[in-house]
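Mind having a look at this structure? Questions to follow.
Shown here: the complex without one of its protein chains, the others still in place.
The block that comes next holds subunit A.
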Amino acid sequence: MKVNSTLQLKLKRGLDLPLKGEALEKLPDIVPSAVAIYPDDFPGITPKLDVREGDRVMAGTPLMHDKEYPQIALASPVGGVVKEVLRGSRRKIIRVVVTPSAEGTPERQGTSDAAIAPKTREDAVEALCRSGLWAWMRQLPYDIVPRPDAVPRDIFVTGFDSAPLATDFKQCGIDGSNLQAAVDYLSKLTDGNIYVSCRRGDSLPSIDGITRVEISGPHPAGNAGVMANNIAPVNKGETVWTLDLVTLDRIGAWVRTGATASRTNVTICGPEAVNRGVVSTLVGADMQTLLAGHIADDGRNHRIIAGNVLTGVKTDMDGFVRFPYRQATVIAEGDDKDEMLGWASLSPNKMSASRTFPSAFMPWRKLSGDALLHGGRRAMIMSGVYDRMLPMDIMLEPLVKAILSRNIEDMEALGIYEIAPEDVALAEWADPSKIELQKIVREGLEYMRREA
């Protein structure tokens, strides 16, 4: 058993967006009319289909598996019938939709209460892969689903989500004995530490065998990459796993009961959402059921985001909640209003980190915002903007330039192995030149994975 210890992490850089539309209420549970799994939400996986339309599946039945590591399954979160396999160009699998069985209660695969107790490390990895929960973890470098043949140096568990309007993990019914079971299980898979973060001042169920990391500071303080970079940065040749506390809880439940839980809390939030609140529903629930009666009826164009405003996926009423988010955010698209001389505006309602706007002097005011770029795409002009938004020992500007010039040596030297696209999302928000940093970083990671 490893020694329990606590680390303190005070992060200064970053920003909590003053976004309106917090969800405070607890809403009635919802049984979605359909749930979907999008293989694109699991980077690093090349999906191969295991089911056909019309097949009956149980909760935990693999819908897809990875081509390279067939043991990694993307499992159905619910028992029911495969309703749709949507394919895009070149027959790429976009999503697999499952209609829950009429009873509403998800049937389970392996419902025996037998605990999972594999004998060897290989068995433990294999069992976790097949459960579908493996795909819910990420690895650094590359921000992909972990490769089963690499042994992680450490495991980083994020205990809170610091993204704008994100779901509070404290409301997710996390069970202390599940966490302990999961930590015991995962500690067999790594020789290093298991770090679990929490906000300074928040309580964490007492767990043996972990290093607690108490973090204070604005977003992206909750990101796994930020925690890893500030505690034990990923060096070339090393691998670390990252996951969040809710997934850890799920792994624990699976270890204890042999079944994967598929209920999840989803927060309905955002400045253009009404009757906001937290609902208990199924993983991958459809927006149609989830957001019925929650979109403001004000005649504006809306943007529905599966996830938060920084890293989420744009979708519509026909879409679904996407992994790894537990959040549906509704904001104004903003293209339905004419604004004259917007660059000269002194309106206190414009969200900005720049002190040329009055709102920067009134950080307590919550603002609505919209999806407009608020300007044209430009070359990098201002310097130092990224640094203020990234609490990591990474020089983002030279790194982005190295990625754009596909300079492998520089990318390595500047720390591409330590970063995930979500870590640069806030810098992308603040960038006056409107450069697509997350896209650039993702392309850089894919390039490194192919070439290096």
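Operating definition for what follows: a residue touches a chain if its C-beta (ideal position, glycine included) is under 8 Å from a C-beta of that chain, and two chains touch if they have at least 3 such contacts; residues count from 1.
Going forward, contacts and distances are computed from a predicted model.
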item	value
Listed names "Na(+)-translocating NADH-quinone reductase subunit B", "2-oxoacid:ferredoxin oxidoreductase subunit beta", "Acyl carrier protein" or "Spermidine/putrescine transport system permease protein PotB", matching UniProt entry of the absent chain	"Na(+)-translocating NADH-quinone reductase subunit B"
Sole residue of A:I268, A:V309 or A:L445 that reaches the chain not shown, by the stated touch rule	A:V309
Sole contact to the chain not displayed, among A:P43, A:P118, A:G192 or A:G334	A:G334
In subunit A, positions touching the absent partner	17, 19, 233, 235-236, 303, 305, 309-312, 314, 329, 331, 333-335, 338-345, 350-357, 369-384, 387, 393-395, 397-398, 413-415, 421, 425, 428-434, 436-439
